[in-house]
Each structure stands twice: as C-alpha cells, then as structure tokens.
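The complex appears here minus one protein chain, its other protein chains still in place.
Order of writing sets the chain letters: A, B and C. Residues in each chain are counted from 1.
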Amino acid sequence: MAQDVRLLESRFVPTDEMAAFYAAHSASGGIVSFLGQMRGDGAELLELRHFAPLTLPGMRELAQTCITRWQLSGLLMLHRTGQMAPGEPIVLVAAAAPHRRQAFAAADYAMDHLKSESWFWKRERRAGQWHWIEPRADDYAGLARWV
Amino acid sequence: MAQDVRLLESRFVPTDEMAAFYAAHSASGGIVSFLGQMRGDGAELLELRHFAPLTLPGMRELAQTCITRWQLSGLLMLHRTGQMAPGEPIVLVAAAAPHRRQAFAAADYAMDHLKSESWFWKRERRAGQWHWIEPRADDYAGLARWV
Amino acid sequence: MTARLVFLGRLEDVAGGAERDVTPGPLEAVLASLAPDLAVALLGERVRMALNGVLIAERGGIVLRAGDELAFLPPVSGG
Partner (left out) sequence: MTARLVFLGRLEDVAGGAERDVTPGPLEAVLASLAPDLAVALLGERVRMALNGVLIAERGGIVLRAGDELAFLPPVSGG
C-alpha cells in the first residue's frame, strides 16, 4: 500500500510506525521522515481540533499529490487530534523514494502543506489559560517555495 | 550527547537506532531522518571503502558543523563500510531541533556533504564484475546549494 | 426542526460554544439573529464555510434548511 494516512485520537509510538514503514520499503533507495513533537516550552497542554468531513480527505489528497509528484513508493502521514502533553508526538510523515532528493522534497512538501493547508486548529494551555494559535507568516512562506 | 557519529563495519538496524534517537530527544520540536539503502536495481553487491585516518574525523567535523549551524539538540550519523547486499542500510542521519526547518536543513546538508565530501569510495558488482562508482555532477550540485 | 452552525478554532471562543442550533432561513437572517461581534467574526474574509461538509466557493445566496449544518472555518494552524 503506497499511502498510509491516519488521523489519530490517541497517542502513537513513532518508533513502531517507523519500524513498519522501514520493513515495508526495504527496497527504496531513500527514506526521509519528519516527527513533530510538542515542545516543552512552557505550554502545559496542546489541543488539536479538526473538521471531520474535510480533514482526513484533505490529508489523503495531499498524500496522493506527493506520491505522484515525486514518484514515491510509499508515504506515511499520521496526525494527532485531541489533547497532548509536552514530549508527545503530534505528526509523523515518512516518504520512500528511489532517490534521496525525491524523499526529502516529498516529506518537506507534505509538512508545509499539513501546517498551512490542512484543516487543523491548534490551541495551547499556559498557566491554566487556553489560547488559540494563529498561523504564522512563516507557514505561508513555506508554501510559497513550492509554486 | 549531542553528537553520535559512527562508522560501522557490519549491518545496523535503522529501527533500533531511531528508537534510541527518539527516546533521547523527546523534548525536541522536530526530528528529521534520512535512511539510505542499497537499491535492488541489478547490482548484486555494494562495497564502501574508506580511509581510516580521515573518514571518521571528517564525519565528526561535519556533524559539529551541522549542530552549530542549526542549533541542533542532537545529530545521529551512521555510515556503513564494507560489503552490502540489496536492501541493506548504508547511511542513517537524524537531526533533532527546536523547529522543523532546522531539522530538515541539517539532515539535508549532512547528506549532501556525506555524499560529496566524505572519504568514501563505492564500487558495485554487476554480473560478477566490480565497477567503481564515479561521483555524479548531481552530487556537486547538491553541495552548491549551501554556499 | 433547526439548522446547526459549527464554529472551528477561535470562532468557538467568540461563539461561546462549538455549535449552535438556529432557525432555518437565508444566511443573512441567521447572522442577524446572532450577537453582532459573532456575526462580524463569522464574516471575516479569511473565514471559509462548509455546508453539510462541503466547502462553499461563493458566500452569496446561502439558505439554511432544516437539518443543514454550516461550518465556519477560520485560518488553520495545524502540524
């Protein structure tokens, strides 16, 4: 299966996911992965909300775009929803391709678009108060690299 | 330990290495990894030679450059030497950083420089005949992105 | 029967809840029935709308029928 896209409501184990992905793609020349985790920078909790009718279909479409554009042999795309504590994994993307540059570009592209175009809203709790996170100009700058 | 650089004479298990790296860097916002494996494209064996007095010291210097340039919290850099069969892992690089772009750039930079400036020589056996692999123009183009 | 408004992200805070049932009718009439600050927030130019799970390209002419769900989607901040 080339595409493995999941929206997860509870904690996942990045090592187990990478073990399965490596096992499935031992013939690929290059595999690039990105793991995003909640930083321990003072926030107590992070919450990711999504909009069910659009979020997972949008992720699948993004995955297919990556597979086609970089001729991937496989793409893993996992994204948490719900509440997370510092150190908890939020997102894991892995791309397997014949050559290194394809795998790097696909993982980078997938992350830029997950950050800026996927249907997630993030808020964090600091000192007992919840705050919604606004998108950063930086996120859009990431997108602009691909047009 | 921020830097984990090893030259390996026998097969390593990428999943185990990533498990240890993830465990050591659970507070990092982003972790990017690259795994390079021998492709199953007709070659029967791949052999990587190195020059002991320079190779590992050069890798350590490259790792330190990455750590400093992108403020990494950790960098893993493993490279095989000796003979490998199709599907066997050759190189594994992982970079942990506070932010995604730093981790991507560091892993990408490390691979470009491992490919083009580290003291390895590669040959492969096809139909019983060994052939030395010449560096590709592509490899130098990779380097040029960083100056 | 009612229609339902769904508020994502920070719009939930403005609305004081993730969703609200409203009397069906033209969108203008529905918005006019809400607190002015909420109506203004929902009409922000970066807020998109999905009617029964489908993104709407044009804002004009929307009439909510009984059982319809209209979601308001502010700029995302995922990943």
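The criterion applied here is as follows: a residue touches a chain if its C-beta (ideal position, glycine included) is under 8 Å from a C-beta of that chain, and two chains touch if they have at least 3 such contacts.
As the structure is a prediction and not an experimental result, all values here were calculated from the model.
*Asks:* The chain left out touches which of the shown chains?
*Replies:* The undisplayed chain, in the complete complex, is in contact with B.
*Asks:* Using the document's contact rule, name the residues of subunit B that touch the chain not shown here.
*Replies:* These residues of subunit B touch the chain that is not shown: 36, 48-54, 79, 90-91, 111, 114-123, 132-135, 139.
Just so it is clear, only the chains that are shown with their structure count from here on.
*Asks:* Determine the chain that sits nearest the middle of the structure, using the mean of its CA atoms as its centre.
*Replies:* Of all chains shown, the one whose C-alpha centroid lies nearest the global centroid is A.
*Asks:* At what distance in angstrom does the C-alpha mean of subunit C lie from that of subunit A?
*Replies:* Centre separation, subunit A to subunit C: 28 Å.
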